[in-house]
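Okay, handing you the structure first.
Every protein chain of the complex appears in place save one, which is left out.
First chain written, first letter: the chains are A and B, and each begins at residue 1.
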Amino acid sequence: MFKAKIKMEVLRELVEVISTLVSEVKLSISKDGIGVKAVDPSHVAMLVLDLNKSAFEEFAGEPTEIGVDIEKLKEVLRLSKPGDILDLQFDGGKNRLVIKVGNVTRHMSIVDPAGITDPKVPNVSPPGVATVKMDELRQGIRGSESISDHVTLTLEPEAFTMHSEGETDRVDMRLGKESLPLLESKESVKSMYPLDFFSSMVKSITSSDQVTLHVGNEYPLKIEFDVAGGKGKGRFLLAPRVEED
Amino acid sequence: MFKAKIKMEVLRELVEVISTLVSEVKLSISKDGIGVKAVDPSHVAMLVLDLNKSAFEEFAGEPTEIGVDIEKLKEVLRLSKPGDILDLQFDGGKNRLVIKVGNVTRHMSIVDPAGITDPKVPNVSPPGVATVKMDELRQGIRGSESISDHVTLTLEPEAFTMHSEGETDRVDMRLGKESLPLLESKESVKSMYPLDFFSSMVKSITSSDQVTLHVGNEYPLKIEFDVAGGKGKGRFLLAPRVEED
Partner (left out) sequence: MFKAKIKMEVLRELVEVISTLVSEVKLSISKDGIGVKAVDPSHVAMLVLDLNKSAFEEFAGEPTEIGVDIEKLKEVLRLSKPGDILDLQFDGGKNRLVIKVGNVTRHMSIVDPAGITDPKVPNVSPPGVATVKMDELRQGIRGSESISDHVTLTLEPEAFTMHSEGETDRVDMRLGKESLPLLESKESVKSMYPLDFFSSMVKSITSSDQVTLHVGNEYPLKIEFDVAGGKGKGRFLLAPRVEED
């Protein structure tokens, strides 16, 4: 059983983050909220997201799983305008998710959750951590995108840097400790990541004005962020590219 | 003879409505204003539009017919900005429509009116009628467009509903009597219409915040709307799709 009312802005946040990696997702409903785990088809990137029931206008759930086509959620969101509240109701017997927005009701067939990959989330604890403002991160990403498919993130005791190198040009962004809300890195660590994933992940995070990056040496990246004004938490994991010498 | 000055906003309204169905149109000039009748090439939809001379800033006309290429009117409209007044003058001798906007003058060849289909407008009187707010109608159309090429309109004594059905999903919009400016339907009537025509017709009506729908059982739809702030009247007719069982 699952019945909820949610602001369009909150549902849109979820949909943007999830659609970065997958087109179908399994929503794990509990009495405390909704959980999501997703892995992209190439198994390079992963998402773990938990939305507390306090992020909803109304929420009533019993443990169940609902497989949802993300494109259909986008279609429903396009029927709403800022400030609208969407009414979600899952009819387990008929395998239908019924969503109301204004006077419009969509009866949506669901996807068999058994057919959606349930990723095993690795326990990733990179040694360095930096909290970076989204504006600056996005500027650095735009710079890198001009010249390479990869970006190298480095954490040092005094700075966070992004570096990309093309055949003739290179781009660097350096943020000193003084301009970072948080920086903890006893030694220098660095890894190279695929820029397309890193860019679309960062761009999908729309409600947070900062994110926390956990970086190690040739180690998966962990990006932690808030959703729904802190009533939900998300984290992306992204496998490193091994640098060629 | 035809000489007129018209606000760009009013001409733009006409052009948007007409271009929904045809690329060339016959303007029937009289001393009282301009009349338009148009049928789309597949003869599924029809437009009847009358613009009173009071919709113009200045108007002087003797009975004549002018065949116009709608794309050329769009080009002239692109030369204008909101608030501009366009000066139209028809030189019957030279078969030229001369349009001035600002310091620019366009001498436009006209289309032989004899080559433009003059539709015979059927006398359509569906038994049910509902006046619907444009915002709500557009939301219902967006919902239907996600899942089908057709939409079924139903009028009942207490409600107007739109319904579309895809292979797995369906969308319904229900507007109760209390949220309709007008609803008159003694019994339940319904028809299915092609959604592409219905959608582009409704979207082309830009200056009215409501339209009146006349619906019958497997019967042509009539959409009545105002143009030029009530100084003109338009109606679309749309043939029904016979529902398969």
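Couple of notes before you dig in:
Criterion: a residue touches a chain if its C-beta (ideal position, glycine included) is under 8 Å from a C-beta of that chain, and two chains touch if they have at least 3 such contacts.
Just so you know, these numbers come straight off a predicted model, no measurement behind them.
When the missing chain is restored to the complex, the residue among B:72, B:133 or B:177 that touches it is B:72. Contact with the chain not shown here comes from a single listed residue; of B:6, B:47 or B:108, that residue is B:108. When the missing chain is restored to the complex, the residue among A:8, A:46 or A:173 that touches it is A:173. In the full complex, chain A touches the hidden chain at residues 136, 139-140, 142-143, 146-147, 168-175, 179.
Taking the complete complex into account, residues 72, 75, 78-79, 101-109 of chain B touch the chain not shown.
The definition used in the following text is that only the chains that are shown with their structure count from here on.
Fitting chain A to chain B on Cα positions gives a rotation angle of 120°, stated in steps of 5. Centroids built from CA atoms put chain B at 45 Å from chain A.
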